[in-house]
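With one protein chain removed, the remaining protein chains of the complex are shown where they sit.
Chains here go by letter, A and B, matching the order in which they are written, and residues are numbered from 1 within each.
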Amino acid sequence: MKTKPPDSILIWFGELTTRRHLLKRGMLLLMPGMLWLMLFLVLPGLVLVLVSVITRGAYGQLEWVLTLENYRRLAGFSLFGWTADYLMILWRSAVVAFVTTLVSVLLSYPLCFFIAGRPQRTRYLWLTLVIIPFWTNMVIRTYAWFLILSPQMPIARLAAYLGIIAQGAPLYPNAFAVYLGMVSIFLPFVTLPLYASVERLDWSLVEAAKDLYASPVSVFTQAILPQTMPGLSVGIILTFVPAMGVFVVPDLLGGAKYMLVGNLIQQQFGPSRDWPFGAAISMGLMVLTLLGIMVYRRRGKDLETV
Amino acid sequence: MVVDMNQNPNQAADKGLDLRHVSKMFETVKVLDDVSLNVMPGEFFTLLGPSGCGKTTLLRIIAGLEMADAGQVFLGGTEITHLPAIKRHVNTVFQSYALFPHLTIYENVAFGLRARKFPAAEIKKRVEQRLEMLDLSRMARRRPHQLSGGQKQRVALARALVNEPDVLLLDEPMSALDARLRAQVQDDLRRLQRELGRTFILVTHDQAEAMVCSHRVAVMQEGRVVQCGTPEEVYDNPRDSFVAQFLGAANLIPATRVPGGVDTAFGFLALEKEPPWQTGAVAIRPEWIGIGDKQPAVNGIRARVKEIVYRGTNYDLWVEPGPLRVRTSSYRRIDPGRDVWLELSPEELVVLENETA
Partner (left out) sequence: MRRQHPLTIVVSYLTLLFLYLPLFGVAVFSVNDARRGLVWKGFTLKWYVKLFQNEWILEAAVNTLVLALVSTLIATVIGTLLAIAMDRFPWRPEASSVLDLILHIPVVIPDIILAAALVVTFGLLRMISTIFEPGLLNMIISHITFQIAFVTLVVRSRLVAIGRDVEEAARDLFASNWYLFRRIMLPLLMPGIVAGAMLAFTLSLDDFVISFFTAGPQSQTLPLYIFAAVRRGVTPQIHALSTLVMLATVGLVIMMERMTRRQEKKEEPDVPSAQIDTHGISGQPWPMTPNPCKEL
């Protein structure tokens, strides 16, 4: 790849100038942002990796002794033998994120079709209805479930009647409440990007498929799914990744028994004051997230070549 | 800042454009290959060719929006090769019109004058005059998105012309218009140029457009100018099969030179002029082939009509052997199956000089 000498004259967007002059100007504009991101994004990332391999002192301070102890602990090896506790938490987080994403997708498609089927002028009203919860604070949306799941409400009464929970007990904290909370929070994260694709759907393809006697499932997978792939991909990534790291929902709706990775990390930076371990868990979460994205990308590519 | 308050509007008519040995490469592709052209002052000159032939690049080099790798550009005798676009007395009508969406029509048209800090009164006078001339006065306060395609194009024209450029460049300005509007606008454009007497350079792939509007046409292919001349010259005397077929329908007949003419699949055809090659091709346009019941004195071919297509203004006949396309007037319908005599008159046969087999 031949590189042009810095002094070469060129015409850039209609302006006659030298490459050097142009890049000098560019650097000036680039500097503030670059510096900031280097200092407060890239550097912290490196620091986090570094901290994950040092030791915690007796009073919670950092002792600069390199060790892999934190990762070993994460994998379950500690003084007291091997426990799967931490790995379970990581696994549970992945499962919760996966299920949340799946359910959100399943509910988003009908919703998107519904909105797309509305007359042109009212569509944005329906969209606004989805956008409002999207922007509402996560803490509020989570604790609001306390009301719905409280003992006097129908759902809790039904569960008590069926013997699932004790009489007069609220339907939280437990796994079910966590899933409810997660889906209600992340649903718009899928709906909005997906809608962008659904709005552009070429329905003639769907009709062509039906015309050719395709079953409803086929119609979906052959005519609809491929066309909505871009929006769906964005929605899935935007849901799965944050869902992996969320801690508000399991904290409020899951309680101490139902911990997810987010809670675990938060603990290390809060009461437990074990930053190295917290850093190590964060790294673990990062790896898991990247894995998830890669797996998704590969499956997505397979689907595309079909 | 360039201020030319005193430029005599007639001065523009004195400045011609001169391109010498212009070449340009993009990555590994030679987009322009040693192009030299001379545009007369006050001429409507068209660069005609298929997409990718380099015509737009050439236009942009003239405008100052691209830099040539080699070659020179002269305007009215002065070299402008190294001048930036803002210093050239050349203005462009872009294919997408590139109107400033946040400005009104008036402000759009006034832009070039304001940028050069003309006095307000002068700007007002000139802009209103142009708007009036292009029938846009009613739209002066509107925004581009409120206008139709044809109106936007007129705004782009006004915006360029108000600056009294020595040369006006038009980059496929009609490609965004529908067919009916296009024909009308072509006529308008021709009249406008004749009225103003200013040099226009048009880039297009539409040969009808080139023929309607231009004083002269340069046909380009793959970065080279393959033929340059008036529309009649280029249409009546194409130099190779590319030009022959690009400008309209043409029957191409491979031929070998023999004394007095050429030898072809149809037998011997007499020619007015000896071809410069040993083997090559001759061409004859469908409307130049005579058709009748009697054998002609020279260059007659016995043929049978295979297919007839009605085009409103004329019939197109496909005859065998050949196949040859013959065009007759709409008064003469000749049914398929009939045998006829074709006359490929020596005056009408064109020797494709640059076409060697």
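What we mean here is this: a residue touches a chain if its C-beta (ideal position, glycine included) is under 8 Å from a C-beta of that chain, and two chains touch if they have at least 3 such contacts.
Owing to the predicted nature of the structure, the values given are computational and were not obtained by experimental measurement.
> Quick one: say which of B:79, B:122, B:135 or B:320 touches the chain that got left out.
B:135
> Please identify which residue in A:74, A:111, A:209 or A:224 touches the non-displayed chain.
Checking each option in A:74, A:111, A:209 or A:224, the one touching the absent chain turns out to be A:111.
> Identify the residues of subunit A touching the omitted chain, counting contacts across the whole complex.
Residues 3, 10, 12-15, 19, 22-23, 25-27, 29-30, 32-34, 36-37, 40-45, 47-48, 51, 62, 107, 110-111, 113-115, 117, 119, 124, 128-133, 135-141, 143-148, 150, 152-153, 184, 187-188, 203, 237, 241-242, 244-248, 252, 262, 265-266, 269, 275, 278-279, 282, 285-286, 289, 293 of subunit A touch the chain that is not shown.
> Which subunit B residues touch the hidden chain?
1-2, 63-65, 84-86, 90-92, 94, 96, 98-102, 111-112, 115-116, 133-135, 143, 145-152, 154, 159-160, 163, 176-178, 180-181, 184, 187-188, 190-192, 211-212, 215, 230-231
Methods note: only the chains that are shown with their structure count from here on.
> Approximately how many whole Å separate the CA-defined centres of subunit A and subunit B?
57
> Mind pulling up the subunit B residues that touch subunit A in the complex?
64-67, 82-85
> Can you check the complex and tell me which residues of subunit A touch subunit B?
Subunit A reaches subunit B through residues 9-11, 14-16.
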